[in-house]
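The complex is shown incomplete by one protein chain, all other protein chains being positioned as in the whole.
So, subunit A:
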């Protein structure tokens, strides 16, 4: 990767010291900004093929890039407060950076601009959902009386996740549009896969065979259609959306048995090994956080 974290972090250190305690946004450090620009890298740059390098001397480097990520996340978190006003744009990031004491020019740290903000929001929501699902799964396992229904669990998970975008719903079509910019798509896709992988996992899916793939792709599709449906739903509390979601899940569940009966599926099930499954997970960048 053409990227020098040490240098970039130096720059952040410098600016952190200079600006952290003041909200003064004017900057005379444009030279540095230009230097930094050419070396900057997306905070979510793990894309599809996860990096295989794991050098031993990278301790300091690792600490530096952690620090850099902390700064970036702090800025993006603050920027969410400005989405209502500026949309998912660079302007929101500039305003966000300034509100936590960084100069507006640090928005150059986010080469994808508004897309970086959307991707950040997406992965924060995924983290929240993961915590929620973990608790819920834990609670259900404690209580043997509770009748566990996988479908209900999934339904609830998707609804919970979709409700997280309600505060931003007016600007959400814009967010979806920025995610289709080609540079953002790999991370957007990876975020979506992490989301459905979490849901499947906590719903009790421990399959390491063909089902693993089919369930995730089908759920990703259902999530996306429901999300789009939600954008045009004017019913109170999005009643229609939840009805739509339920129907999608029911339909898919009904048709699912057809797949299992198919000859090709049983043939494939025999061929697919744990190794295949592990490879797929690594290529897709699904590094489990649980």
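Convention: a residue touches a chain if its C-beta (ideal position, glycine included) is under 8 Å from a C-beta of that chain, and two chains touch if they have at least 3 such contacts; residues count from 1.
By definition in this document, contacts and distances are computed from a predicted model.
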| item | value |
| --- | --- |
| Omitted chain (choose from "Polyglutamylase complex subunit TTLL1", "5-demethoxyubiquinone hydroxylase, mitochondrial", "Ubiquitin-like modifier-activating enzyme ATG7" or "Rab GTPase ypt7") - UniProt protein name | "5-demethoxyubiquinone hydroxylase, mitochondrial" |
| Full-complex contact with the absent chain, from A:81, A:141 or A:273 | A:273 |
| Touch list for subunit A against the chain that is not drawn | 48-49, 56, 176, 180, 182, 185-186, 188-189, 192, 210, 213-214, 216-218, 220-222, 224-225, 228-229, 248, 251-252, 255-256, 258-259, 261-262, 264-265, 268, 271-273, 276, 279-280, 283 |
